[in-house]
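Here's a structure for you.
All protein chains but one are shown in place.
Which chain is which? They are A, B and C, in the order written, and residues in each are numbered from 1.
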Amino acid sequence: MEKKLLKKDRLSGIVKKMADDKPVYAPVKDEDNVLFKILEPGMEPLISFANTKDAPKKVFFPHSELLMKYTRSPKGMVFAAMPAGEKEFVLFGVRPCDARSFVLLDMLFDQEKWKDPYYIDKRKKGTVISMACVHPPYAACFCTSVDGSPTSTQGSDIQLTDLGETYLVEFLTPKGEALAPYFAEATAADASAEAKKQAIAEQSAAEIQRKIPGRAIKPILDVSFEHPFWDTIAGKCIACGTCTYLCPTCHCFDISDEMKGDDGVRIRNWDSCMFPLFTLETSGHNPRTSQKQRWRQRLMHKFKYYVDNFDAISCVGCGRCVMACPVNIDIRKIVDDISKLQV
Amino acid sequence: MEKVEKKLREEAKKLLAEKKVDVVVGYEAGTLPLTATPVFITAPEEADRLVWNAFCHHNLAKYVHDLISANRDSQKRLKPEDRKRKVVGVVTKGCTSRSLVIHLQERQYERLDLSILGVPCTGYVDRRALAEKLGGEEILEGSLDGANLKIRTASGEKTIAVKDVLAANCVTCRFNNPVISDVMLGEPAPAMNPAAEYAEIDEFEKLSPEERWAYFQKEMAKCIRCAACRQACPSCYCRTCFAEQSMPQWVGISEDPSDTQVFQFMRMYHMVGRCVDCGSCVSVCPMGVDLRKFLKKLDKDCFVLFNQRAGEKIDFPAPLQDQRMDDKEDFIFNPGGGH
Amino acid sequence: MSHHDKPAGRKSEGWEPKIVAIVCNWCTYAGADLAGISRIQYPPNVRIIRVPCTGRINPFYVVKVLQAGADGVLVSGCHPGECHYISGNLSARRKFATLKSFLNYIGIEDGRTTFTWVSASEGERFAQVVKAVTERVKALGPATKLVKKLRDADVAVAK
Partner (left out) sequence: MQKPLHQIAAENPYVPMPVEVIKIITEVDTKDIKTFRLAFVNKEDEERFRYIPGQFAELSLYGRGESPIGIASSPTQKGYIEFTVQKAGVVTTALHEMEEGTLMGVRGPLGNSWPIEFLEGKNIVVVGGGFAFTTLRSLINYMIFEENRKRFGKITVVYGARSPGLLLYKDELEAWGKRGDIDLNVTVDKGDATWKGREGFVPTVCKEVAPSRENAVTVICGPPIMIRFTLPVFFDLGFSKENIITSLEMRMKCGIGKCGRCNVGSKYVCKDGPVFSLAELDKLTKEY
């Protein structure tokens, strides 16, 4: 695929130009958070930032999403309408770890047998422009331990890499190439640019010193469901959903109905395996009654069940849960500890 | 503070060794620089993990309630004479002690269930204030050096005074020493600045209703409904929160502006006379919602209307558990005069 | 958009406020009854919900009513000292003092929520209260704050 060089000061203008034509989600400063928002006229996309507080999964898998609308007739429920299909849009400024999360989510939402039309529609319409991490943005980053890298192109349609004076613009997919006209002023990249990127990739990956045995714990997890170790991890967990809501790969949801007068809607909302109610059955029976079980589920789901089902770790090493956990439950430490278990 | 920490470890060790407590709930160093995290110490030899410093922001009363109720639940099927009390030692600063008082007022457990290790408090560091001081730069390394923080970021070494990054609730704290304790580890800490306690609220009250509504809307729009505020709050101990009831469903679960506003409003309103301004909900909020702007109003009203402060006195019912014939009723509508 | 939620512009023509009154069984409900028996005129904007005692009213009822789109809420019970259950209204008074203050604080207009006492013999007062509350709410226009709107879907489907 094509590679180009773009003068750095031109990027912001290009993104804003795109935003004139179609919705563009970009990292923007919102008080003291950096969040993905649709760029409105006058808003400035953040070009230089560490990473967003919220994961960009919300663009494809919104926190609350309308599934359908219905009305009440004298006879009962009558289906009324579907949400409008998505228009084409651009998701700009995604970090490579987060872009990889889309590939992981695809495995679940776009399976052979059951397809999730809402997610798939958005994935089809959205073009992902990622920004390679020239330096890992956080000390909590650990993408290299979970099959990723600071310059991974997985899940990206275009990737930008800061080469100092210019950005290397890599058009990775046909969807990405469709945006090439916006980069008309960019010049062809030569072999030296590619070499530079290669050097950056190596350098940046090397800067991530914190390693966890992401793949290596799978055989241990296979046989340690009942291990007493699990009793030690979740005591201080307050059972909030911060980790799961900020996680780029957590995808559990709930479906709820709301009505007003004769109008009704069915909405799906993020849910969290950290919440006691997540598995509570009407009968009062709850297969997971303790926070220990819920934590085990979260960890197993990411490092064992997903590997069993899709041969992929459902964690991209973005470090959000590490940094945002209100009580500092550090998944890196837990994975470390698991790797040392005697089983 | 190091002296307090040393005494704390000794005391915890002693309590555990003498089997006077089953567990000591305290703080240990976190895995990120300049953080502390809750820890449960059950063996004397582990007591040296305990720390006491300006990063200990959690209100540990939350865990006291959790531990004691879990213990009680686990023994439900035993005969009363076979049931065992679980005594919880808890590292207790001023706000924590007031939460314990609230639990006791609300008959959640008995005083016998507690061993209160009182610590004098001079406030904790607000992570957001610190991040702002650093211009959002990542803290790579950090240490506490007396009254200052020594921090290394990508752009170099920095020194920041702890007093410049204290949490807002700490700066104006009226109760920075525990109101009840079994043992005090150190001299009482000097007073903070309670005179300014309601300054922010007074200012906000001066705004027009439209301005206040705009602010409320803006803050609530940040909320992602992760419920960390509720989960961290020692006063939020309902077995089933109203927000999770399905018959009737009080609030919708979606990220709807109205549902979020109503959820937050009602959760906060449940704190009348029960919010100790420990700042837990604020410090755990991943999105930085300014909950204190609203919670502190309830605190002020409680004082103005009922002359009470949450969790101040153990032998006094909480404001909404009580009433007086001569309570103020300026808000009662009187058509035809006298309003 | 269905015919049920016509867009109500501020003080749009023909708009009449919807006011929900939550009243106690022993005093205010009887007072409302008396107003009716005595044929005292008052605006028809009020829908009454009867509860045993104001002490029974979960403050959530008031907030929930606002969320559901009522333009005003009236809560009324026995005068202090006259509660059928001795002190239910005194408990309620503490709750509503703080609730109203808190609602005002977040910017809900003062006139949206009204708390008062009406005894069983005060038919006239009940009518006065309803009249005054209706006027106050009318002056404010349709409620918008805290009001929940359903998400909208825009692609219709052939049945």
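Going forward, a residue touches a chain if its C-beta (ideal position, glycine included) is under 8 Å from a C-beta of that chain, and two chains touch if they have at least 3 such contacts.
On a predicted model such as this, the values are computed, not experimentally measured, just so you know.
Screening A:22, A:115 or A:211 for touch with the missing chain picks out A:115. Only one of A:1, A:38, A:216 or A:259 touches the absent chain when the whole complex is considered: A:259.
Contact between subunit B and the unshown chain involves residues 246-247, 249.
By the touch rule set out above, subunit A reaches the unshown chain at residues 67-68, 70, 72-73, 75-79, 82, 108-109, 111, 113-118, 225, 251-259, 264, 266, 268, 271, 273, 278-283, 287-288, 293, 297, 300-301, 304-305, 308-309.
Quick note on the criterion: only the chains that are shown with their structure count from here on.
If the chains shown are joined wherever they touch, the resulting network links each chain directly to all the rest. More inter-chain C-beta contacts link the pair B-C than the other of A-C and B-C.
The chain with its Cα centre farthest from the Cα centre of subunit C is A. With centres computed from CA atoms alone, B is the chain lying nearest the middle of all the protein shown. Between the CA-based centres of subunit A and subunit B the separation comes to 32 Å, rounded to the whole angstrom. Inter-chain spacing, taken between the CA centroids of subunit A and subunit C, is 45 Å. Subunit B and subunit C have Cα centroids lying 35 Å from one another. Residue positions 64, 258, 267 of subunit A are each in touch with at least two other chains.
Shown for subunit C are the residues that touch two or more other chains, namely 148-149, 151. Subunit A contributes residues 30-33, 50, 53-54, 63-64, 135, 137-140, 235-236, 238-242, 244-246, 254, 256, 258, 267, 269-270, 272, 275, 277, 322-324, 326-330, 332-333 to its touches with subunit B in the complex.
Residue ranges of subunit C in contact with subunit B, taken from their complex: 59-60, 63-64, 67, 80-81, 87, 90-91, 93-102, 104-110, 114-117, 125, 128-129, 131-133, 145-149, 151. By the touch rule above, subunit C contacts subunit A in their complex via residues 2, 4-5, 69, 148-157, 159.
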